[in-house]
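Note that one protein chain of the assembly has been removed; the remaining protein chains are unaltered in position.
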Amino acid sequence: MSLLEMRNVEVSYPGARGLPVRAVAGIDLTIQAGRVTALVGESGCGKSSLGKAAVGLLAPSAGSIRFEGEPVLPLDRGARPARLRALQMVFQDPYSSLNPRRRIGEQVADGVRAGTDRGGDVDRKVAEVLERVGLPAGIATRYPHEFSGGQRQRIAIARALAAKPRCIVADEPISALDASAQASVARLLADLVKDTGMGMLFISHDLSIVRRIADDIAVMYLGKLAEQGEPDDLWRAPRHPYTRGLVHAIPRADGAGRLPDDLPGDVANPASPPSGCRFHPRCPIAQDICTRTDPPVVTDPQGRRAACHFPLDAAAPADAGQV
Amino acid sequence: MSDPLLKISDLSISLPKSDGTRLFAVRELNLTVRRGQIAGLAGESGSGKSLTSMALMGLLPDTARVSGTVALNGRDVLSMSRRETTAVRGRQIAMIFQDPMTALHPMLSIGRQMTEHYRRHFRASQSVANARAEEMLDLVRIPDPRTAMKRSPHEFSGGMRQRIAIAMALCCEPALIIADEPTTALDVTVQAGILRLFERLRQELDLSVLLITHDLGVMSAVADEVSVMYAGRIVESGARADVLTRPRHPYTHGLLGALPDGAAGGGGMQPIPGLPPSLETHPPGCAFHPRCPFSTETCKTTAPPLVRIGPNRRIACTPDPLAERETA
Amino acid sequence: MSDAIANPHKAGRRLRSEWMQPLGLIGAAILIAFAVVALLAPLIAPYDPLAQDGGRLMPPSAEHWFGTDQLGRDIFSRVLHGARLSLPYALQLVVMAGILGTLLGAIAGFFGGWVDSVIMRLADLVLAFPDIILAMAVVAALGPGLFNAVLAVVIVSWPIYARVARSMILTLRQEPYVLSRRLLGASSLRTLWSEVRPNITGPLVVLVALEYGHAVLILSGLSFLGLGAQPPAAEWGAMVSEGAKYFDKWWMSVFPGLAILLVVMAANFLGDTLRDVIDPRSRKHL
Amino acid sequence: MMSTLKSGWYRLPGLLRYALQRLAVGALLCVGVTFISFGLTQVVPGDPVAANLGERAAADPEIVALYRERYGLDRSLPEQYGRYLFRLLQGDLGESQQTHRPVAADLAQYMSATLELAIVAMILAMAAGVSLGLIAAVWRNRWPDQLIRVVSLAGVSVPTFWLALVCLYVFFFVLNLSPGVGRLGPGTPAPPVVTGLFTLDALLTGQWSTLREALAYIALPALVLATYTTGIVTRFTRAAMLDALGNEYVRAARAKGLPAHTVILRHALRPALAAIITVSGMAFGRMLAGAVLVESVYSWPGLGLYAYRSALTLDLQAIMGVSLVIAVIYILVNLAVDILYAVIDPRIRY
Partner (left out) sequence: QETLVVDATFQLKTADPARAFEPTASLVLHPVYETLVTFDGSDVTQVVPLLASVPEISEDFKTFTFTLTPGATFSDGSPVEVSDVVFSLERARDLKGSPSYLMNGVSVAAGEAEGTIVLTTEEPDPALPFKLTNLALGILNAEVLQENGGTATPEDGAETYLSGTSIGSGPYTLTKFDTSSEVILTANENYWGEAPVFDRIVVRNVNSNAQQMNVARGASQIALALRPDQVTSIADSVNVISVPAADMGFLFLNGNPEISELSTNADLREAIRYGIDYTGIIDFIGEGAVQPAGIIPTMIEGSLPLDGVPVQDLDRAMAALDRSGITDPTLTLSYAADIAKYGIAFADIAAKIQSDLAEIGISVELNPESVQANLDNYRGGTLEMSVQWWGGTPHPSNSLPFTSGQLVGLRAGWAEGGSPELEELAAKAEVAADAETRIALYQEWQTVLNEVGPFIPLFQPPVTLVGSTTIEPLEYNPMWTVDLGDVRLAD
């Protein structure tokens, strides 16, 4: 069953001279219960915007977002409806994710109170959930500054978890952390999804980590979906030239001294997207049509989705996928 | 073999803490950079990488105290007069910073920024300096260098800016380039381009680079030799392939194991237990011992020295638990 | 946001270490001394500040340390009693302006939209309006007097608080921990109170401390112009103004002026140190 | 500098658009200001008739009626205000009941005196404040910094009116170094009006002795008026410089081997300048308002004195004129500051 369903979502910001900037330019995405769906893409491509729209922190300028079949209402000044509290978010920066002036316990207790079962002992539930994310219950009386980035991120996860969410949107939850902490937090999130059966949208710019924990990967380019599929398929046989470029650009710590492949140019500015396929200026295989027509997202029989006029041959495995 | 271009011996840097005592952020650091080589210095945030580079440039804050020697072409940089250091900076050693968005002056034109140090170091005229700068911009593949010179940094994208920063560093034909996390702020596809640029420049110009990064993947792509720092000390160094495929220090091993690729055996994504050392309190003994699966009683009391364990290869681990696997 | 917001406890530690900074200490000591003087003025002043029996326009002497004024009143006693006016009225001023400004700023930041526009345009208007004229007119409307001067200055000085409060609220509202709280079902008002408020009180307190000196200055300035405290009240600005008429009797204006200078300087020393300690970055806003 | 100026110049259309937009908002603000000042004059108790007519005349209903008619006081409030606005559109600010002259003429005369004082004070404050702030920032946390900190804090703490008196007493009365109060010595005719600023006019027309005299007269009040602003500018410069010096590009400039003074003056001062300009714009506005205190001590025939007297005599048109002109200066100065900002910083686009 689709837990969180985004249909043709667009997010715009007011730009210069009053023209709206479409940071997200029409995306369909579905989050399933018990699965980690990853959203990857380069910086500025609209990942956070989509994530925020998904939980209602931003009002999409078009399209619909439904959580468990009901529309996700953008936040207004009042309290968020109880049914939506099962849809939570974890942010990127572990330092600003927690209020520096409130105790850990109080902040996690906010989550407990937001949850569906309000009965029982709040302190005990706080302790439980802290332990669930691998922290001692005793830290509840301490303040955030006493903790490292990885620990803070766990606390933030605990707070979200305390609300008994059925879906979590995690916006680059590990990119501010050290390598070791990245591994442990990523694993924690993946485990939580397995254990609780909730759904997760895992936003990241790091395809190599995502590939290890996601059940499904969506690649975004400049506000649009480029490709979506299972991690290994995507990694081994990308359909979209951008996915391939991304995969090949990742340097690997294997000591082999191989230079990663680059894509020419930089990510374009969403304020003035290229005509036709948004990727065409950087695309090694772009043709005339790519400069004119925006390719639609096509779903192939295996369930992979790609938006390219000339999808790469699925049969010819890309040479990056050796691991 | 000729003398190394840069030889750092027993470099220690301490900074005052708010309680009045001093924090030894870098301890007894030894490192060499050979001509035409890219030497990598890796380590997690706060391990002292940037302080080391600042020490080389003479740009440490006034409150810092430094000991040891840093020999560039045999001359000790640390004991130079202020005048001499100014002459060395930018001329002998150039630096590339992490964030090209902030390392370029937002209010000065590219041309101005690229030529001011050239004119000073070479006492050259503006037109000579301009020609040189255009040449360098061309070298790093900035289209239309002449007009680019007239523009301000904000008119360029992140990748272009980093290229400009590199061109700027190259202007005075420095003997050594220090690149402190030159790609961390960039997207992977752009990062790949910059790494390729480094490689090409090394080949074309016989460049010597001290590359500082926390990303072992980047290390693996371009560095010839890799040194790994932990809590202010170098814990392991050696040729790139050796360190990255057969790490001998438990920390390097753990770090590689935490990466998603899991190159050094295991499935990858295995976090190192425990917490990174706090900035203020270094544990006594080996700084890594609280997190080390192999730590012994001695590790808790004595810091192991960096010892040579092979040609060009050193580790700072007395038990050396991974040695067996090496030989096996 | 500022260091203090990220880490109040570090600020606390810094407070303790920088507290020892001589300037902050000196400032605090002077202010406390003046506060004590204000409290005990009737006890420690050698003469009644209104008694006209000291001989007129006498220069400083052993009997009258600061001399006497045109009516034969003892200036030393009057300066001591002056602390009873300047200190509390300036406090009243900053507290009232602080509360009004913060409230308006918070409302603007909270409601946004046209409410925000109206309040902030009003603030612009007040800022564009020559404040001394506004104060003069308000005083003229309400009649001269120290409290009326306070009201007048409140009207011209709330915008600075409003701007700071509003901009901080707008920034803090986007902080992930505030957003998280919202996602957990707290209403906007509730988060404003429980998440945002604790984080803006520090900077606002610093602002109040910094504005305190300014308040003393502006009130005494109005009194100097005859728009604040009225004779025979022993108010420092009014005393300087009387002294100005007896120009060659320097002691009449020098001592009350020095008292103002001391208090304002002490407040600024303290405010400055506090700012460095609590909210090092706020110097940008102020 | 040249190149940024030029690139600033090239973007003029955008800037111009921005400036026009700001001016339109400013005009609205001005209407608001007249509205408030009009409202204020209405709530002030007392009757301008009482303040402006003589003892006997005020007792004569005929004279009072005529007087009211002359100044439009006999009409309803909305009508009075409407007529004021209507005439304002034609550039007519009305007539002062106090001087019986057109308010516009009064303002031109008094404002130039105040502007001269404020501009000279501003130049002094900027020169002293920026240098002190620079020194403090470069010598951060060492004794010059501490000293400058105390001095600048003292500068913002000293009551202007008192300093004015003390300086007058010391420099004029005791030391006889200052020629006294006023703009020029008695009998010295004012230089021909070009800008209305005596020093500048004397300079432009080559009247050197008048120039010397004007400078001698303005020195003391300008110094006094500059004190507060110097303190503010010093502290701001220090903070802005520290901010700028902490930037990565400053470190990058040092890493290029540029000498310290180049780094400080070219790389760090320039971005700091943007912040300093902003604060000096605000400070200039405050200075205009604060001038009333200095003017009253130094008999400086400026806007402050004019405003003060208009307020005392309930001179409606004059009060509105003064408010308006100060608001206009405020708006223009802020606009100029923002535009200057854009010229200095190529990142700013409007």
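Each chain gets a letter, A, B, C and D, in the order it is written, and its residues are counted from 1.
As a working rule, a contact is a pair of C-beta atoms (placed from the backbone, for glycine too) under 8 Å apart; a residue touches a chain by one contact, two chains touch by 3 or more.
Remember, it's a predicted structure, so these values are computed and weren't measured experimentally.
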Contacts of the hidden chain among displayed chains: C, D
Candidate in contact with the missing chain, chosen from D:P48, D:P159, D:G257 or D:P346: D:P48
Residue, one of D:R17, D:R83 or D:R101, that touches the chain absent here: D:R101
Option touching the unshown chain, where D:R183, D:R238, D:R254 or D:H267 are the choices: D:R183
Contact partner of the left-out chain, one of D:L66, D:A108 or D:L177: D:L66
Absent chain, residues of chain D that touch it: 44-48, 50-51, 53-60, 62-63, 66-67, 70, 98-101, 109-110, 168, 172-173, 176, 180-183, 185-187, 299, 301, 305-306, 309, 312-314
Residues of chain C (touch criterion as defined above) contacting the omitted chain: 50-52, 56-57, 70-71, 140, 143-145, 226-227, 230-232, 242, 244-248
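Everything below uses one rule, namely that only the chains that are shown with their structure count from here on.
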Chain pair with more C-beta contacts, B-D versus A-B: A-B
Inter-chain centre distance, chain A versus chain D - centres from mean C-alpha coordinates, in Å: 54
Overlap residues in chain A, where contacts from two or more other chains coincide: none
Contacts with two or more other chains, residues of chain C listed in rising order: none
List of chain D residues in touch with chain C within their complex: 29, 32-33, 36-37, 40-41, 43-46, 149-150, 153-154, 156-163, 165-166, 168-169, 173, 235-236, 239, 243, 275, 285, 288-290, 292-293, 296-297, 304, 307-308, 311-312, 314, 319, 322-323, 326-327, 330-331
Contact footprint of chain B on chain D as seen in their complex: 3-4, 7, 247-249, 251-259, 262, 266-267, 270-271, 344-347
Residues on chain C engaged by chain A in the complex (per definition of touch): 1, 5-10, 110, 175-190, 194-195, 198-199
